[in-house]
Each structure stands twice: as structure tokens, then as C-alpha cells.
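Below you'll find the structure I mean.
The complex appears here without one of its protein chains, the remainder shown in place.
A and B are the chain letters, set down in written order, and residue numbers restart from 1 in every chain.
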Amino acid sequence: MAAKTLTIDGKQISADECATILEAAADAGITIPTLCHLEGVYDVGACRLCLVEVTGISKLLPACTTKVAEGMEIRTDTERLIRYRRMTLELLLAERNHVCAVCVANGHCELQTLAFNQGVDHVRYEYCFPKWEVDNSHALFGMDHNRCLLCTRCVRVCWHIEGAGTKNVSGRGAKARIISDLNQPWGTSDTCTKCGKCVMACPTGALFYKGSTNSEMERDRDKLEFIVTAREKKQWIA
Amino acid sequence: MVIDDLTEIADKERAARKRYTIRCCMAAGCMSSNSKGVKEALEDAVNQAGLQQMVEVRGVGCMKLCCQGPLVQIDSATAGATFALESNEVGPLYQKVTPEDANSLVSTLKGGQTPVQRGDPRHPFFSAQLSIVLANSGFIDPERIESYITAEGYQALHDVLRELTPKDLIERIIKSGLRGRGGAGYPTGLKWATVGKAASQQKYVICNADEGDPGAFMDRSVLESDPHSVLEGMAIAAYAVGANQGFIYVRAEYPLAIARLHAAIKQAKKYGLLGSGIFESPFNFNIDLRIGAGAFVCGEETALMASVEGKRGTPRPRPPFPAESGLYNSPTLINNVETFANVAPIVRKGAEWFAGIGTEKSKGTKVFALAGKITNTGLIEVPMGTALRKIVEEMGGGAPDGGKIKAVQTGGPSGGCIPAEELDTPVDYDSLTKLGSIMGSGGMIVMDETTKMVDVARFFMEFCMDESCGKCVPCRAGTAQMHQLLNKILAGNATTRDLQKLEELCYMVKNTSLCGLGQTAPNPVLSTLRFFRKEYTDLLMPDAFGPRPNAVNGTGHAAAGRNLAPTEGVPSSGK
Partner (left out) sequence: MIATLFNAKHDRLPKILEHASGDKRFKILEAHMKKHQFRQDALIEVLHKAQELFGYLEDDLLLFIACKLKLPASRVYGVATFYHFFTLKPNGRHTCVVCLGTACYVKGAAKILAAVEERTKVKAGETTPDNELSLLTARCIGACGIAPAVVYDGTVTPRQTPETALDHLKGWIGHGD
């Protein structure tokens, strides 16, 4: 495969021609913040945290879905990008009820980590305080919609890796929410295989193992990678 | 079907033409004022008067001055003439006709009198129009293909299949300077060339008839008044790019347009103008309808394609562009209704003719749906570059009841408000963009002094918030926050800092959203802020402590909002 040469934040790098900007940057040791991106499932470019500037293109491009091209000059750290990332995170924090102190994922939450790394120390927007329910009907897992970011990682692992299609999104706009089957209590789902991949995929405390309490919820994300490699490459690397 | 068959159909139609044609508008606007009853009453009246041999009562498409509907117009024909297209044949226009008026209207043919209100067909509303897309609208019977064929219909398709290679055809469209009428104004010929070049066995042509922009009804009128012109345009496009399957995506809110398209496709198939081996050439092309289900975002091309595939209509990042990988991952050409309706006239009359109309960068005409606080509401088609003032004051007759025009809104929720001082602006893609609005698909809403601009901004923001698909964060959460801030301003509870926050959010949502909906959602706010900022500041609470220091904890990001506007430039188009 042909290689492309490009620069990211002034650093000359070469990348495979079918690599995304995100992959190329990671290879070069440059971290671009992401949220909806998850190794092993297709990207949707929805969270907009990974936006980068490319010289000559007026629009900001999502690193996770944009392929590299010869001679691309990419910037990931301009003042504008940093400001937009903060605003995106603030919007997310204000949208539902993210109260870290009482969250199962406290300390293991990607939203929390991102906010910390990006220097979001307060939220300037008014909290919406929506009233979302908690679905505790499943024998093994729970879902707290108050902590959902609608990143659709759970939907994608359920469809793409497990192939069950239990989870999907209903409604639209701010009223969108993750559902199981016909918007029924998760525990009554006829299709859920109880594989737990959605719980592994969730960036926040929205999906959790039953019985985990405050700050206990750690993810076993290596498992996901293990399954993806096994299914796609036929290599079982435990 | 060969060309002689077309001529034969046209000749037969012409021969059957009667001395008088009573045209009665059967488009949705007038139908809602019972034009169907009017048409039936007219038919009865003609029969009663024993005039069947002399008079044809014809249901036609939109006659343009929708606010005065139901409209009826009576033409007398010179024997053998094609249609009453030449203005000297066009007879008196009657407005607000009721079924009870039928007898007296028919009696005028025998020298009688009628009390029905007469319209003036020579009013600038009509005389300043230049019809290309709407040339047949109001004249032909949209439910009969023969009527379209008589108006030179399907000639262009024939000529293209016989005389032009796809390459020459695309060349001609490029030369004409036609740009997309769906909003963004991308050069149509270039789009066709990209799809044409894509290497694939399977390609698709899609007609975007979603027209979700509230306040716009041009595409609806074209589909209801002249559906075959769109089918013919699509077939020509399909030949150019090498597609054999087309889809028309129409919104479910347009039942009449759907019914007429169904009928039109059936008739075209019957005559072999769609299907396989069209005009005895190797070219095959079929068209299917897909009915939308009430989602504005499905006008966005990638969302539209997801919807055609039976999925949730959420957009996806581009690239890949539909021209490379679109419907079912095949190269797909997607154009607006009006764009397709321009194609056959360009082929028939030549690229030079078309390029001679309009301005340097915007060629041809544009159809606008003129509505809101204006005397004459309806459909107008004017050359690109016509001054807004001419449209609203001369053609539209200004604000009703002596009101004063304050602003003209174009581009719907993706556009902006142009203040009265800028009415001398010519309408073309670039001038409108420069004013922070966009051409959009052609909705033109006039607002008078009683309209509050902040309220208008909130109206559009509410629309975008409701219509956001919810996939990407800036649009989903950002429109909700902006709506909230606008509410706060309108309630008189906001401060200068809230206004700054709003402005900062506008640019952020504009620059970071995934699709055109989010990218343009802030435009109505930004444009009203630009021209009517005082209306916003008048609503703010006085800052009791003077301007507060912006920076909180010295982190700096709150301070960023202060010097934001100048660095971010003016809103541009991007629907």
C-alpha cells in the first residue's frame, strides 16, 4: 500500500493511504481527543471533539472519519479548536445530569477525564436537568439515561460486533435516547444475549454492571479488542 | 415510441383544441379554496349552455397569484396555435371564484356580464416574470402527458438520446452555467461530470423534493403543475451520468404532488418514455417514488439517502460525497426539483440562451414563493439578479394595509433576514450570501414593522432544535442552549454576557456541526444580530454593576467570547 506524507502540528509523518487522520496521529504519538470513536467499530463522526484544521479547507474536519491525503497540513491544537472542544464538553455536561460524585464510573469516566484534560473547570451554560429514568430491569446490567451522551458506541458494538441489534436510538434531537428492542425494559428484551459488550463500550456511567456502586465501575475494554481481533482477523490474542 | 409518435400526439391535441379554454387552477393552494367545485360547476355551466363543442374547461397547475384563488382564466384561441402561451391570447383573469359564479363566467363567452372580481394579467406581478421552469404551469393539464407533449415535452430527451453523447450533454449543462436550486448553488454540470466519471455499473439519480424549508412551496408547485418536466430532466441527467434507476423523494405533506407524480410516471411508462429502450435507444431508465415522513433533515443529501434505504434519516460525514459513494454505496447524482426542471429547456433552447439570462455568476431564473406580510402572495419566477425591491414592492405590491416592510427573509431556517435598507440588492447566490443570508430553495417571507426580529430568530431556532437529528453534539445540545438563551432574552432576563454567550455559541455550532442543518442553524440569529442588534440590546437587563469582568478564575475561556465576532467573519452559506 502506498504511503502518504503529511504534517500534523508541524511534525512530518508518513501514513498508510487508507489511514484516518486519527490513526496517523496516534502512530506519530499525537493524541487527538475523541469520544464517539471506539476501536473496532465503524466511526460516525458525531461528537465533534476530534475536529482538526486542514490548511486549504475552510471547514473543520473530524479526524476519526477523514482519510489522510498527500501533503496535508493538519493542526490539532489551535486556540479555536481548543475553545470549541471545551464548549462541546460543556454542552454535554449541561445536557443531562452528570453528577460525578454519585456516579458508578467516577474516576473511570471518559467524559470526566476529557473535561479535566481540556481544562473545563466550570460550565457556563444552564443545566437542562432533564428527568430521565434508570432502567434496572436487566439481571446483569443497568442503564442510567441521565448519564448517556448518545455517542452510540453501545448501539454499534451491539450491531457490529455482537450482531444482535438489541440497542438502537429512538426519537431525535434532544429527545433521542438509547432503547432496547421495542423501547421495552432491557430485562424483557428478547434479543439481548447478555454479552455485556455495550457495558464495556460505554464511556460514562450510563451502562453499568449491576451491583457496582459509587466509583467502582471499571471497564474491561481489552475484551472488546480481543473479540474484534478474533472475529475480524481470526487471531485470538488473549 | 419514436419522434413521429410525439408529433402525432401533439398534432392530435392541437386539432382537438376548442375555440375557448377556461383554465381553472387545480393546484393545492386553490384546491383548498374549493377550486375543484369551481371546475365542476364550470363544466356543468358549459354543458347547460350547450357550448361543449366550443369550450374546454381545463384543470391546470398553479396560476401563480395564489392569494386570490381560486383563479380562472378564459383564453380564446387562434385556430391551430399550440397553447395560449402567447400573451395576446391570454384572456381575462378572474379571482376568488366560487362555484356560484360559474354560470355568469360562461355567459361572458356570449357577451354576457359577470360580477366576478377581475385580476390584471398585465400587473407587474405577472409581466415582470420570466418563465422557464414555470412556463407550462397554469397552462397545461398536469394530469395528462399529452398536454405536456404538446408543449414540446420529451423533445429534449429524444434529441439528447439521438444526437448527443453524455460528454457533450454535460458540456452543454456546464456551459449553461446552471447551478443547483436546492440551496447551496453548486454548479450542476460539474456535479454531473463527477458522477459520470465514477466507475461503477450501478448509479442512481435522485430528485430532492423534500422541500422542508417552512415558507417555501416552489417545488411543490412545480411537481403539481408540471410533473413531466421533472421526469424528463431526470431522464436526461440519468443518460448523462449513466444511471438506470431514479428516485424522487417527496415529502408526505404533499399528497397532491405525490398523486400527480404517480400518474405521470405511469403515463410516461405507458408511452415508453420511461422504462427500457427509450426512444428505441439502448437507454433504460426507471423512476420510483419514495415518500418522506416529516423530517427536515432528510433534505440533506446523505440523510435523504439513508431515508431512501429505509433507515433513520441521520446525515453522515462527507467525504465520501454521494457522487462517489451514495445510495447503496453507489455513485449517486442528487439534484433539486427546480434544477431538474431547468434541464429540458436548456437542452431545447441551448446553453447560450440560458447563459444569457441572469447575472455573471448566477444564470437563468429563480422561482420564489412570495409570502408573509405582502399584498400579492404567490409564485414568481424572475431572472437572477432582479432587485429585491422590484420583487417585493412592484410585483408583490408592498405590505398590505399601508404597512411598512421591515425585512425580507430568504433561505428559511438556514438563511437570514435582509433589512429594508438593503432592498436594492440583486437576488443572486453571491449577493445574498454577502448579506449573511442565502438563496436557499426559494422561500421569500416578507416581514413588516409589527414583526419582532428576536422572536423570528427564536422561531427558527426552535425549528432547528426540533428538527435536529440528534446525532452530533453541537447541533443537538447547542441549538437547545441557543433557544434557551433567546427565551431568556425575550423574557427580559438576560444580560450582555448572555448575548455574548449566544453569539459565541452561534459560531461554534456553525463551525463544528456535522451537517448543513447545524452549520446553518445559527444564521437567522447572526443575521438579525447583524442588522437588528438594537432589538436584542433593548431587551437586555441593565448591567447593574457595569460590565462584569469576563474571565472566571483566570482560565481564559470565558474571556474568549469577548473578541470573538470580528475574528470569525460573517456567516456564509453552506446549506
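Quick note on the criterion: a residue touches a chain if its C-beta (ideal position, glycine included) is under 8 Å from a C-beta of that chain, and two chains touch if they have at least 3 such contacts.
Given the structure is predicted, the values throughout are model-derived calculations rather than measurements.
S.K.: Can you list the shown chains that the absent chain is in touch with?
M.R.: Displayed chains contacted by the hidden chain, ordered by label: A, B.
S.K.: Consider the whole complex, including the chain that is not shown, and state which of B:Ile3, B:Met54 or B:Ile291 touches that chain.
M.R.: Hidden-chain contact among the options goes to B:Ile291.
S.K.: For the full complex, which residue in B:Pro419, B:Gly443, B:Pro474 or B:Pro522 touches the chain that was left out?
M.R.: Answer from the full complex: B:Gly443 touches the omitted chain.
S.K.: Return the single residue from B:Gly138, B:Gly372 or B:Gly398 that touches the missing chain.
M.R.: Among B:Gly138, B:Gly372 or B:Gly398, only B:Gly372 touches the chain that is not shown.
S.K.: Using the document's definition of touch, tell me which of B:Pro92, B:Pro214, B:Gly272 or B:Gly397 contacts the absent chain.
M.R.: Hidden-chain contact among the options goes to B:Pro214.
S.K.: Just name the one of A:His98, A:Lys167, A:Lys197 or A:Arg219 that touches the chain not displayed here.
M.R.: Answering carefully, the residue with contact to the hidden chain is A:Lys167.
S.K.: Hey, which chain A residues sit against the chain that's not shown?
M.R.: So the residues of chain A touching the missing chain come out as 159, 163-172, 179-183, 188, 190-191, 193.
S.K.: What does the interface between chain B and the hidden chain look like in terms of residue numbers?
M.R.: Listed in rising order, the touching residues are 28-29, 31-33, 66-67, 69, 211-217, 220, 252-254, 290-296, 307-314, 369, 371-373, 377-379, 409, 412, 443, 445, 447, 451, 456, 459-460, 463, 466-467, 469.
One rule holds for everything that comes next: only the chains that are shown with their structure count from here on.
S.K.: What is the distance, in whole Å, between the centres of chain A and chain B, each centre taken as the mean of its C-alpha atoms?
M.R.: Averaging C-alpha atoms per chain gives centres 39 Å apart.
S.K.: For the complex, which residues does chain A have touching chain B?
M.R.: Its residues touching chain B are 44-48, 51, 59-60, 62, 65-67, 79-80, 83-84, 86-88, 91-92, 94-95, 119, 121-122, 124-126, 128, 149-150, 152, 169, 171-176.
S.K.: Provide the residue numbers of chain B that touch chain A in the complex, in ascending order.
M.R.: Going by the criterion above, the answer is residues 295, 312, 316-317, 319, 465-474, 476-481, 484, 501, 504-505, 508, 511-514, 552-553, 555, 557-558, 560.
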